[in-house]
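The other protein chains are all here in position, but one chain of the complex has been omitted.
This part shows subunit A:
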Amino acid sequence: MCTFSLILHISLLHLILYEAQFFNSTYTTNMAVHIFGKSVKHNALVRIGLAKTIFGVGYPTAQEICAKVGLYPQMRMNELTEPQLMAINKELGKMKVEGKLKQEILENIKLKRLIGSYAGYRHAYGLPVRGQGTRNNANTAKKLNKLDRRL
């Protein structure tokens, strides 16, 4: 029993060491790069990839993140090292993006409905909220504005 546990420990140690060598290596493969739980195309510019993939990150914000982390403007996703990926994740973690942002938007809509505002009524009835006409089209509003609104 003791021997078995020793073998198990050694094999686990080997596995950790094997993973560690990839952990420190630079990503230069054709595999997608995962940032903030999202996969980004391997050959996309970092600032473009972030803006296109992360909800709540546009081009200026992506550029800001790159400047903070110290990434050069023409850097591509597959050139990111593990510490740089972690730094980007850390910066994104400080910001209100993805789930948190979506939740906030939905809560705001919900509040408008709750207080009985005109915008809330329009949201609930699937009509345009910001004064757009309804004679023709209004398809976006019909598609999105529902009682159980999702983003």
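General observations
In the analysis below, a contact is a pair of C-beta atoms (placed from the backbone, for glycine too) under 8 Å apart; a residue touches a chain by one contact, two chains touch by 3 or more; residues count from 1.
In this section, contacts and distances are computed from a predicted model.
Per its UniProt record, the hidden chain corresponds to "Small ribosomal subunit protein mS29" from the list "ATP synthase subunit epsilon, mitochondrial", "Small ribosomal subunit protein mS29", "Actin-binding transcription modulator" or "Elongator complex protein 6".
From the set A:M75, A:M95 or A:A138, the residue in touch with the chain omitted from the display is A:M75, counting the whole complex.
Across the interface with the omitted chain, subunit A contributes residues 63-64, 66-68, 70-75.
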